[in-house]
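Note that one protein chain of the assembly has been removed; the remaining protein chains are unaltered in position.
So, subunit A:
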Amino acid sequence: MKNSLKYSVAAAALMTMAGTASADDLTLCWASWDPANALIELSKDFEAASGHSMNFEFVPWPNFADRMLNELNSGGKLCDLMIGDSQWIGGGAENGHYVKLNDFFDAEGITMDDFIPATVTGYAEWPKNTPNYWALPAFGDVVGWTYRKDWFDRPDLQAEFKETYGRDLGVPASLDELKDIAQFFQGRDIDGTTVYGAAIYTERGSEGITMGVTNALYNYGFEYNNPDTPYELEGFVNSESAVAGLEFYKELYDTATPPGSSNWYMGENIDAYKSGQVALQMNFAFIWPGVEADPNVGGGKSGYFPNPAGPNGHFAQLGGQGISVVSYSDKQDAALEYIKWFAQPEIQARWWELGGYSALKAVVEDPGFATSQPYAQTFLDSMAIVKDFWAEPAYAELLLAMQQRVHDYVIAGNGTAQQALDGLVKDWTETFEDEGKI
(Lines give C-alpha, C1' and ligand atoms only; values in the text may rest on other atoms or scores of the structure.)
Protein backbone atom coordinates (compact mmCIF):
# COMPACT_ATOMS: atom_id res chain seq x y z
CA MET A 1 0.00 0.00 0.00
CA LYS A 2 2.84 2.31 1.00
CA ASN A 3 4.71 1.51 -2.20
CA SER A 4 1.71 2.01 -4.43
CA LEU A 5 1.18 5.45 -2.84
CA LYS A 6 4.79 6.35 -3.57
CA TYR A 7 4.42 5.25 -7.19
CA SER A 8 1.19 7.19 -7.53
CA VAL A 9 2.84 10.40 -6.26
CA ALA A 10 5.85 9.91 -8.56
CA ALA A 11 3.61 9.29 -11.54
CA ALA A 12 1.57 12.36 -10.76
CA ALA A 13 4.73 14.45 -10.49
CA LEU A 14 6.02 13.14 -13.82
CA MET A 15 2.70 13.79 -15.49
CA THR A 16 2.69 17.33 -14.11
CA MET A 17 6.20 17.91 -15.38
CA ALA A 18 5.38 16.52 -18.79
CA GLY A 19 2.30 18.69 -19.04
CA THR A 20 4.08 21.89 -18.08
CA ALA A 21 6.21 23.72 -20.64
CA SER A 22 9.75 24.31 -19.43
CA ALA A 23 10.60 27.80 -18.24
CA ASP A 24 12.55 29.85 -20.77
CA ASP A 25 14.80 32.89 -20.61
CA LEU A 26 13.24 35.33 -23.05
CA THR A 27 15.02 38.40 -24.36
CA LEU A 28 13.00 41.38 -25.49
CA CYS A 29 14.73 44.01 -27.64
CA TRP A 30 13.63 47.61 -27.78
CA ALA A 31 14.87 51.17 -27.67
CA SER A 32 16.30 52.56 -24.47
CA TRP A 33 13.77 55.14 -23.27
CA ASP A 34 11.25 55.76 -20.50
CA PRO A 35 8.57 53.36 -21.82
CA ALA A 36 11.12 50.56 -21.79
CA ASN A 37 11.52 50.98 -18.05
CA ALA A 38 7.76 50.81 -17.67
CA LEU A 39 7.76 47.57 -19.67
CA ILE A 40 10.31 46.01 -17.32
CA GLU A 41 7.95 46.77 -14.46
CA LEU A 42 4.95 45.43 -16.35
CA SER A 43 6.75 42.24 -17.39
CA LYS A 44 7.26 41.20 -13.79
CA ASP A 45 3.63 40.11 -13.85
CA PHE A 46 4.37 37.91 -16.85
CA GLU A 47 7.33 36.32 -15.12
CA ALA A 48 5.21 35.55 -12.08
CA ALA A 49 2.35 34.16 -14.14
CA SER A 50 4.33 32.12 -16.67
CA GLY A 51 7.48 31.05 -14.89
CA HIS A 52 9.56 32.36 -17.78
CA SER A 53 12.19 34.94 -17.01
CA MET A 54 12.57 38.13 -19.00
CA ASN A 55 15.79 39.78 -20.12
CA PHE A 56 15.90 43.09 -21.91
CA GLU A 57 18.23 44.50 -24.53
CA PHE A 58 17.64 48.23 -24.87
CA VAL A 59 19.61 50.40 -27.30
CA PRO A 60 19.56 54.23 -27.34
CA TRP A 61 17.49 55.66 -30.16
CA PRO A 62 20.28 57.01 -32.38
CA ASN A 63 21.77 53.49 -32.61
CA PHE A 64 18.60 51.47 -32.25
CA ALA A 65 17.97 50.81 -35.94
CA ASP A 66 21.64 50.13 -36.68
CA ARG A 67 22.05 47.69 -33.86
CA MET A 68 18.79 45.81 -34.20
CA LEU A 69 18.66 45.63 -37.98
CA ASN A 70 22.19 44.24 -37.91
CA GLU A 71 20.95 41.65 -35.45
CA LEU A 72 18.00 40.70 -37.66
CA ASN A 73 19.96 40.72 -40.91
CA SER A 74 22.58 38.41 -39.47
CA GLY A 75 19.92 35.97 -38.26
CA GLY A 76 20.99 36.58 -34.67
CA LYS A 77 19.32 34.78 -31.80
CA LEU A 78 19.79 37.55 -29.26
CA CYS A 79 16.18 38.74 -29.42
CA ASP A 80 13.18 36.48 -29.01
CA LEU A 81 10.80 39.41 -29.05
CA MET A 82 11.41 42.60 -30.97
CA ILE A 83 9.58 45.86 -30.51
CA GLY A 84 10.76 47.19 -33.82
CA ASP A 85 10.07 50.55 -35.38
CA SER A 86 6.98 50.83 -37.53
CA GLN A 87 9.05 51.29 -40.69
CA TRP A 88 10.75 47.94 -40.23
CA ILE A 89 7.60 45.95 -40.76
CA GLY A 90 8.07 45.57 -44.55
CA GLY A 91 11.64 44.35 -44.22
CA GLY A 92 10.76 42.21 -41.20
CA ALA A 93 8.06 40.46 -43.18
CA GLU A 94 9.72 40.18 -46.62
CA ASN A 95 13.15 39.21 -45.34
CA GLY A 96 11.77 36.58 -43.00
CA HIS A 97 12.84 38.23 -39.75
CA TYR A 98 9.41 38.19 -38.12
CA VAL A 99 6.99 35.32 -37.54
CA LYS A 100 3.62 35.80 -39.20
CA LEU A 101 1.03 35.98 -36.44
CA ASN A 102 -2.28 35.40 -38.23
CA ASP A 103 -2.68 31.76 -37.17
CA PHE A 104 -1.62 32.56 -33.64
CA PHE A 105 -4.10 35.44 -33.40
CA ASP A 106 -6.88 33.20 -34.74
CA ALA A 107 -6.05 30.40 -32.31
CA GLU A 108 -5.89 32.72 -29.30
CA GLY A 109 -8.88 34.84 -30.23
CA ILE A 110 -6.83 38.01 -30.62
CA THR A 111 -8.39 40.28 -33.18
CA MET A 112 -6.94 43.40 -34.72
CA ASP A 113 -10.41 44.95 -34.59
CA ASP A 114 -9.71 45.51 -30.90
CA PHE A 115 -6.83 47.91 -31.63
CA ILE A 116 -6.73 51.50 -32.90
CA PRO A 117 -6.91 51.13 -36.71
CA ALA A 118 -3.95 53.44 -37.39
CA THR A 119 -1.73 51.35 -35.14
CA VAL A 120 -2.76 48.13 -36.86
CA THR A 121 -1.92 49.57 -40.28
CA GLY A 122 1.21 51.27 -39.00
CA TYR A 123 2.74 48.62 -36.77
CA ALA A 124 1.30 45.23 -37.73
CA GLU A 125 0.35 44.94 -41.40
CA TRP A 126 2.47 44.09 -44.38
CA PRO A 127 1.60 44.70 -47.14
CA LYS A 128 -0.26 47.71 -45.80
CA ASN A 129 -4.02 47.50 -45.71
CA THR A 130 -4.03 43.72 -46.04
CA PRO A 131 -4.89 41.31 -43.22
CA ASN A 132 -1.35 39.98 -42.89
CA TYR A 133 -0.07 40.58 -39.38
CA TRP A 134 3.56 40.47 -38.28
CA ALA A 135 3.26 42.28 -34.97
CA LEU A 136 0.84 43.18 -32.21
CA PRO A 137 0.48 46.96 -31.73
CA ALA A 138 2.52 47.54 -28.59
CA PHE A 139 3.13 51.22 -28.13
CA GLY A 140 1.09 53.95 -29.76
CA ASP A 141 3.04 57.10 -30.42
CA VAL A 142 2.70 60.22 -32.48
CA VAL A 143 4.37 63.59 -32.83
CA GLY A 144 2.61 66.33 -30.93
CA TRP A 145 3.42 69.60 -29.24
CA THR A 146 4.07 70.63 -25.66
CA TYR A 147 3.81 74.27 -24.62
CA ARG A 148 4.50 76.42 -21.57
CA LYS A 149 0.98 76.97 -20.34
CA ASP A 150 2.25 79.12 -17.49
CA TRP A 151 3.87 81.52 -19.99
CA PHE A 152 0.84 81.50 -22.27
CA ASP A 153 -1.34 82.45 -19.28
CA ARG A 154 0.62 85.58 -18.38
CA PRO A 155 -1.61 88.64 -18.82
CA ASP A 156 1.23 90.85 -20.11
CA LEU A 157 2.20 88.36 -22.79
CA GLN A 158 -1.42 87.75 -23.71
CA ALA A 159 -2.00 91.45 -24.14
CA GLU A 160 1.11 91.96 -26.24
CA PHE A 161 0.31 88.96 -28.41
CA LYS A 162 -3.24 90.15 -28.99
CA GLU A 163 -2.00 93.57 -29.93
CA THR A 164 0.53 92.13 -32.36
CA TYR A 165 -1.49 89.35 -33.97
CA GLY A 166 -5.06 90.36 -33.25
CA ARG A 167 -5.99 87.09 -31.57
CA ASP A 168 -5.58 85.42 -28.19
CA LEU A 169 -2.39 83.66 -27.23
CA GLY A 170 -3.48 80.05 -27.02
CA VAL A 171 -3.28 76.66 -28.63
CA PRO A 172 -2.64 77.26 -32.36
CA ALA A 173 -5.28 76.15 -34.80
CA SER A 174 -2.93 76.07 -37.77
CA LEU A 175 0.74 75.75 -38.58
CA ASP A 176 0.84 79.45 -39.43
CA GLU A 177 -0.49 80.30 -35.99
CA LEU A 178 2.09 78.00 -34.46
CA LYS A 179 4.83 79.86 -36.32
CA ASP A 180 3.49 83.20 -35.10
CA ILE A 181 3.58 82.01 -31.49
CA ALA A 182 7.07 80.59 -31.83
CA GLN A 183 8.30 83.82 -33.39
CA PHE A 184 6.58 85.80 -30.64
CA PHE A 185 8.63 84.01 -27.99
CA GLN A 186 11.89 83.98 -29.95
CA GLY A 187 14.56 85.94 -28.09
CA ARG A 188 12.05 87.13 -25.47
CA ASP A 189 13.13 87.92 -21.95
CA ILE A 190 11.16 85.93 -19.41
CA ASP A 191 12.09 86.35 -15.76
CA GLY A 192 15.53 87.60 -16.73
CA THR A 193 16.28 84.75 -19.10
CA THR A 194 16.32 84.88 -22.87
CA VAL A 195 13.99 82.20 -24.22
CA TYR A 196 13.25 80.97 -27.72
CA GLY A 197 10.24 79.87 -29.73
CA ALA A 198 10.23 76.17 -30.47
CA ALA A 199 12.47 73.14 -30.29
CA ILE A 200 11.89 71.19 -33.49
CA TYR A 201 13.48 68.07 -34.95
CA THR A 202 16.61 68.85 -36.96
CA GLU A 203 18.82 65.83 -36.34
CA ARG A 204 20.89 64.68 -39.33
CA GLY A 205 22.33 61.26 -38.48
CA SER A 206 19.37 58.95 -38.02
CA GLU A 207 15.73 59.97 -38.65
CA GLY A 208 15.24 63.20 -36.72
CA ILE A 209 14.63 65.88 -39.32
CA THR A 210 12.42 63.57 -41.38
CA MET A 211 10.21 62.83 -38.38
CA GLY A 212 9.91 66.59 -37.89
CA VAL A 213 9.53 67.99 -41.37
CA THR A 214 6.80 65.53 -42.34
CA ASN A 215 4.50 67.22 -39.82
CA ALA A 216 4.64 70.30 -42.03
CA LEU A 217 4.85 68.52 -45.38
CA TYR A 218 1.76 66.33 -44.84
CA ASN A 219 -0.37 69.30 -43.88
CA TYR A 220 0.71 71.37 -46.86
CA GLY A 221 -0.13 68.60 -49.34
CA PHE A 222 2.92 66.36 -49.66
CA GLU A 223 2.11 62.80 -50.73
CA TYR A 224 4.52 59.88 -50.76
CA ASN A 225 3.23 58.82 -54.14
CA ASN A 226 0.21 59.00 -56.38
CA PRO A 227 -2.58 57.42 -54.29
CA ASP A 228 -3.90 55.77 -57.45
CA THR A 229 -0.55 54.67 -58.91
CA PRO A 230 1.89 53.35 -56.32
CA TYR A 231 5.48 54.55 -56.62
CA GLU A 232 4.59 57.39 -58.97
CA LEU A 233 6.46 60.16 -57.19
CA GLU A 234 6.80 63.06 -59.60
CA GLY A 235 4.29 65.78 -58.83
CA PHE A 236 3.40 64.32 -55.42
CA VAL A 237 6.62 64.34 -53.46
CA ASN A 238 7.73 67.57 -55.12
CA SER A 239 4.36 69.22 -55.70
CA GLU A 240 3.98 72.96 -55.30
CA SER A 241 2.25 72.48 -51.97
CA ALA A 242 4.97 70.13 -50.72
CA VAL A 243 7.54 72.77 -51.60
CA ALA A 244 5.54 75.31 -49.59
CA GLY A 245 5.54 72.91 -46.63
CA LEU A 246 9.30 72.52 -46.77
CA GLU A 247 9.73 76.28 -47.00
CA PHE A 248 7.50 76.63 -43.93
CA TYR A 249 9.71 74.29 -41.92
CA LYS A 250 12.83 76.18 -42.94
CA GLU A 251 11.27 79.48 -41.97
CA LEU A 252 10.29 78.02 -38.61
CA TYR A 253 13.87 76.82 -38.11
CA ASP A 254 15.42 80.10 -39.23
CA THR A 255 13.20 82.41 -37.24
CA ALA A 256 11.88 80.62 -34.19
CA THR A 257 14.31 78.03 -32.83
CA PRO A 258 17.18 78.31 -30.34
CA PRO A 259 20.61 79.11 -31.78
CA GLY A 260 22.67 75.98 -32.28
CA SER A 261 19.69 73.66 -32.58
CA SER A 262 20.94 72.30 -35.90
CA ASN A 263 21.16 68.65 -34.84
CA TRP A 264 18.38 68.15 -32.31
CA TYR A 265 16.09 65.23 -31.80
CA MET A 266 14.01 63.86 -28.95
CA GLY A 267 16.57 64.19 -26.16
CA GLU A 268 17.76 67.68 -27.04
CA ASN A 269 14.19 68.94 -27.40
CA ILE A 270 13.27 67.55 -23.99
CA ASP A 271 16.34 69.17 -22.42
CA ALA A 272 15.64 72.53 -24.04
CA TYR A 273 12.03 72.47 -22.89
CA LYS A 274 12.63 71.28 -19.35
CA SER A 275 15.42 73.79 -18.83
CA GLY A 276 13.08 76.62 -19.80
CA GLN A 277 14.79 77.57 -23.06
CA VAL A 278 11.75 77.24 -25.30
CA ALA A 279 8.04 77.97 -25.20
CA LEU A 280 7.11 75.02 -27.42
CA GLN A 281 8.57 71.70 -28.29
CA MET A 282 7.80 69.20 -30.99
CA ASN A 283 8.18 65.67 -29.72
CA PHE A 284 6.70 62.21 -29.64
CA ALA A 285 3.93 61.65 -27.12
CA PHE A 286 6.05 59.24 -25.07
CA ILE A 287 7.69 62.22 -23.37
CA TRP A 288 4.47 63.62 -21.91
CA PRO A 289 4.40 61.55 -18.71
CA GLY A 290 7.96 62.75 -18.03
CA VAL A 291 6.98 66.37 -18.67
CA GLU A 292 4.06 66.11 -16.25
CA ALA A 293 6.34 64.67 -13.57
CA ASP A 294 9.08 67.25 -14.05
CA PRO A 295 9.51 69.70 -11.16
CA ASN A 296 10.26 72.65 -13.49
CA VAL A 297 7.65 72.28 -16.19
CA GLY A 298 5.21 69.67 -14.87
CA GLY A 299 2.25 69.82 -12.55
CA GLY A 300 0.06 72.04 -14.70
CA LYS A 301 2.73 74.33 -16.11
CA SER A 302 2.61 72.57 -19.47
CA GLY A 303 -0.10 71.94 -22.00
CA TYR A 304 -0.33 69.63 -24.98
CA PHE A 305 -1.85 69.88 -28.43
CA PRO A 306 -1.85 67.82 -31.63
CA ASN A 307 0.14 68.90 -34.64
CA PRO A 308 -1.88 71.84 -36.07
CA ALA A 309 -3.54 71.68 -39.46
CA GLY A 310 -2.00 73.16 -42.57
CA PRO A 311 -3.60 74.63 -45.67
CA ASN A 312 -4.14 71.21 -47.26
CA GLY A 313 -4.70 68.73 -44.49
CA HIS A 314 -4.39 67.77 -40.88
CA PHE A 315 -1.92 64.99 -40.10
CA ALA A 316 0.76 64.09 -37.62
CA GLN A 317 3.80 61.85 -37.97
CA LEU A 318 3.18 58.40 -36.56
CA GLY A 319 5.69 56.95 -34.13
CA GLY A 320 5.32 53.84 -32.04
CA GLN A 321 5.99 50.19 -32.53
CA GLY A 322 4.53 46.72 -32.66
CA ILE A 323 5.86 43.68 -30.87
CA SER A 324 7.00 40.78 -33.05
CA VAL A 325 8.38 37.31 -32.56
CA VAL A 326 11.79 36.94 -34.16
CA SER A 327 11.87 34.01 -36.56
CA TYR A 328 15.43 33.05 -35.58
CA SER A 329 14.44 32.55 -31.94
CA ASP A 330 14.51 29.05 -30.47
CA LYS A 331 11.89 30.08 -27.92
CA GLN A 332 9.06 31.14 -30.19
CA ASP A 333 6.40 29.37 -28.11
CA ALA A 334 7.37 31.28 -24.98
CA ALA A 335 7.60 34.50 -27.00
CA LEU A 336 4.07 33.94 -28.30
CA GLU A 337 2.95 33.36 -24.72
CA TYR A 338 4.28 36.81 -23.89
CA ILE A 339 2.31 38.37 -26.74
CA LYS A 340 -0.84 36.56 -25.65
CA TRP A 341 -0.34 37.84 -22.10
CA PHE A 342 0.46 41.36 -23.31
CA ALA A 343 -2.72 41.55 -25.42
CA GLN A 344 -5.03 41.08 -22.42
CA PRO A 345 -7.15 44.16 -21.66
CA GLU A 346 -6.19 44.26 -17.97
CA ILE A 347 -2.48 44.13 -18.86
CA GLN A 348 -2.99 46.88 -21.45
CA ALA A 349 -4.77 49.00 -18.86
CA ARG A 350 -1.87 48.57 -16.48
CA TRP A 351 0.52 49.38 -19.36
CA TRP A 352 -1.18 52.77 -19.71
CA GLU A 353 -1.04 53.33 -15.95
CA LEU A 354 2.71 52.74 -15.96
CA GLY A 355 3.31 55.23 -18.78
CA GLY A 356 3.02 52.98 -21.82
CA TYR A 357 0.69 54.15 -24.56
CA SER A 358 -1.69 51.27 -25.12
CA ALA A 359 -3.17 50.86 -28.58
CA LEU A 360 -6.06 48.73 -27.35
CA LYS A 361 -9.46 50.28 -27.99
CA ALA A 362 -10.80 48.94 -24.70
CA VAL A 363 -8.25 51.10 -22.91
CA VAL A 364 -8.35 54.29 -24.95
CA GLU A 365 -12.13 54.24 -25.43
CA ASP A 366 -12.77 53.78 -21.74
CA PRO A 367 -14.90 56.73 -20.56
CA GLY A 368 -12.31 57.70 -17.99
CA PHE A 369 -9.35 57.57 -20.39
CA ALA A 370 -9.51 61.09 -21.80
CA THR A 371 -9.39 62.64 -18.36
CA SER A 372 -7.00 60.14 -16.83
CA GLN A 373 -3.99 62.31 -17.69
CA PRO A 374 -3.70 65.93 -18.90
CA TYR A 375 -2.29 64.68 -22.21
CA ALA A 376 -4.66 61.75 -22.76
CA GLN A 377 -7.12 63.65 -24.95
CA THR A 378 -4.29 65.09 -27.04
CA PHE A 379 -2.96 61.57 -27.53
CA LEU A 380 -6.37 60.39 -28.75
CA ASP A 381 -6.78 63.39 -31.06
CA SER A 382 -3.30 62.91 -32.45
CA MET A 383 -3.69 59.20 -33.06
CA ALA A 384 -6.72 60.01 -35.18
CA ILE A 385 -4.65 62.00 -37.69
CA VAL A 386 -1.51 59.92 -38.10
CA LYS A 387 0.44 59.29 -41.26
CA ASP A 388 3.63 57.26 -41.48
CA PHE A 389 6.82 57.21 -43.50
CA TRP A 390 7.49 54.46 -46.04
CA ALA A 391 7.53 50.99 -44.46
CA GLU A 392 9.08 49.34 -47.53
CA PRO A 393 11.92 46.84 -47.07
CA ALA A 394 14.16 49.56 -48.49
CA TYR A 395 12.89 52.11 -45.96
CA ALA A 396 16.40 52.87 -44.66
CA GLU A 397 17.60 54.02 -48.08
CA LEU A 398 14.47 56.11 -48.51
CA LEU A 399 14.88 57.62 -45.06
CA LEU A 400 18.56 58.48 -45.42
CA ALA A 401 17.94 60.14 -48.76
CA MET A 402 15.26 62.32 -47.18
CA GLN A 403 17.49 63.10 -44.20
CA GLN A 404 20.19 64.35 -46.53
CA ARG A 405 18.00 66.34 -48.92
CA VAL A 406 15.94 68.01 -46.21
CA HIS A 407 18.84 68.78 -43.88
CA ASP A 408 20.81 70.18 -46.77
CA TYR A 409 18.05 72.68 -47.51
CA VAL A 410 16.56 73.44 -44.09
CA ILE A 411 19.70 73.56 -41.95
CA ALA A 412 22.58 74.08 -44.37
CA GLY A 413 20.54 76.45 -46.53
CA ASN A 414 21.79 74.94 -49.78
CA GLY A 415 19.59 75.36 -52.87
CA THR A 416 15.84 75.76 -52.88
CA ALA A 417 13.00 73.70 -51.48
CA GLN A 418 12.04 72.73 -55.01
CA GLN A 419 15.56 71.47 -55.72
CA ALA A 420 15.59 69.52 -52.46
CA LEU A 421 12.35 67.71 -53.25
CA ASP A 422 13.29 67.18 -56.91
CA GLY A 423 16.46 65.57 -55.63
CA LEU A 424 14.42 63.43 -53.30
CA VAL A 425 12.27 62.22 -56.19
CA LYS A 426 15.47 61.29 -58.04
CA ASP A 427 16.87 59.38 -55.04
CA TRP A 428 13.64 57.56 -54.29
CA THR A 429 13.10 56.67 -57.93
CA GLU A 430 16.56 55.16 -58.05
CA THR A 431 15.83 53.11 -54.93
CA PHE A 432 12.51 51.81 -56.23
CA GLU A 433 14.15 50.95 -59.55
CA ASP A 434 16.81 48.99 -57.69
CA GLU A 435 14.06 47.24 -55.78
CA GLY A 436 12.26 46.36 -58.97
CA LYS A 437 9.16 48.28 -57.88
CA ILE A 438 9.19 50.55 -60.94
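One rule holds for everything that comes next: a contact is a pair of C-beta atoms (placed from the backbone, for glycine too) under 8 Å apart; a residue touches a chain by one contact, two chains touch by 3 or more; residues count from 1.
We adopt the following convention: contacts and distances are computed from a predicted model.
Engineer: Tell me the UniProt name of the left-out chain, picking from "cysteine desulfurase", "Carbohydrate ABC transporter membrane protein 1 (CUT1 family)", "Proteasome accessory factor B" or "Peroxidase-related enzyme".
Structural biologist: Per the UniProt record, that chain is "Carbohydrate ABC transporter membrane protein 1 (CUT1 family)".
Engineer: In the complete assembly, which of A:Glu47, A:Glu94, A:Asp114 or A:Asp366 touches the absent chain?
Structural biologist: Missing-chain contact among the listed residues: A:Glu94.
Engineer: Could you tell me which of A:Gly109, A:Gly260 or A:Pro295 touches the chain that is not displayed?
Structural biologist: A:Gly260
Engineer: Of the residues A:Leu78, A:Ile190, A:Leu380 or A:Leu400, I need the one that contacts the missing chain.
Structural biologist: For the chain that is not drawn, the touching residue is A:Leu400.
Engineer: Among A:Leu26, A:Leu39, A:Met54 or A:Leu69, single out the residue that touches the unshown chain.
Structural biologist: A:Leu69
Engineer: Could you list which residues of subunit A touch the chain missing from the display?
Structural biologist: 65-66, 69-70, 73, 91, 94-96, 194, 203-205, 258-263, 277, 393, 396-397, 400, 404, 407-409, 411-414, 434
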